[in-house]
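== chain A ==
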Amino acid sequence: MSGLTGAPATGDAARPKIEVVGLAKRYADVDAAQPAVLERIDLTVAENEFVSLVGRSGCGKTTLLNIIAGLIAPSAGEVRVDGKAVTGPGGGKGMVFQQQALFPWLTALQNVEFGARTRALSPAARRREAEQLIDLVGLAGYAERYPAALSGGMQQRVAIARALALDPQILLMDEPFGALDEITRIDMQHELLRVWSSRRKTVVFVTHSISEALMLSDRVAVMRAHPGVIAAEFRIDLPRPRQRTHAEIVALHDRIWRHLN
Partner candidate 1 sequence: MTTLATLLRHPQVQGLSFLAALVLGWEVAADVGVLRPYQFPAPSRVVEAVWEIATSGFPEGVKLTTHGLVTLGRILQGFLLAITLAIPLGLLIGWFPVLDRMTLPVITFARSVATLSLLPLAIVWFGTGELSKVLLIAYGCFWVMLGNVVAGVKYVDPVLIRAARTMDASGLVLFRRVVLPAALPRILTGARVSLGVGFMVIVGAEMIGTIRGLGALIMEARTFYRADISLAGIAALGLLGFGFAIGLGALERKLLPWHRGLEDVRR
Partner candidate 2 sequence: MSASVRWRDAALGGIGTLAVLALWEAAARWGGASPLVFPPPSTAVVGALERVPGDVLVGHVTISLQRIVLGFVAGATLGVVLAVAGGWYRILGNLMRPIVELLRPIPPLAWIPMAIVWFGLGESSKVFVIFLAAFFPVFTNAWKGVTGIDPVLLRAGQTMDLTGPALLFKVALPAAMPDIATGLRIGWGLSFGVLVAAELIAADSGMGYMIMNARQLADVGTIILGILMIGAANLVTDWAIGAVIRRRLGTWHPV
């Protein structure tokens, strides 16, 4: 592993980008008799890998993602990015939140531009980049709308564009398509794959949909609750785009389902 640390960023897919080591989380204000929200989480995500976390709601997926993002501190263990311990948010980790988290006082376009704020771009280039991202998520024509005037699904797409505008090496997505209708959802999955393969990002993707995880990921980590642990991991070595009806997908779906119950 040490031989790889000097390798160029486009390098070996096996190089670990994110390492979650012995992570545990217990919210301070909660009864100590309750099981911890997260316990002994170990997870390694390779550079440019697409990993999904699936699990029932309440099993700690959001908590884990927030810790990886550096938004909240773990009770034990640590998260490393490129071998360095994460101590706070920022620094090339983009995040799409489960709830609506657009700035309501900015238009869709301004929200996306805000994401590109710290990049070394001229204002004109930044605007162009934002416009492209708005197009990418299929919202051309809605750029000047304020979030309040967009549907829940549209808001979520702006949020994705905003996270992409950071041009982050790591993209953390918390049930980003949960609020979308089935049709838009499948479109968005394709878009995400396209962005992921063209812009090369390491993605940690939280979902409660097993089939969504199977369509998108290189690897699926299955979480279980009370305490939150990673119960199993599954590698999916199939080319994309994948067929829902592919025999291996169907078989994996079945196995993950059994792990969740």
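A quick word on the picks: all candidates are chains of the complex that A comes from, given by their letters.
Annotations for the structure displayed:
Please note the rule applied: a residue touches a chain if its C-beta (ideal position, glycine included) is under 8 Å from a C-beta of that chain, and two chains touch if they have at least 3 such contacts; residues count from 1.
From a predicted model like this one, the values you see are computed outputs, not experimental measurements.
Shown alone here is chain A; of the other chains of the complex, listed as 1 or 2, the one that touches it is 2.
Residues 66, 69-71, 88-91, 93-95, 97, 99-106, 114-115, 117-118, 146-148, 162-163, 166, 172 of chain A are the ones touching candidate 2 in the complex.
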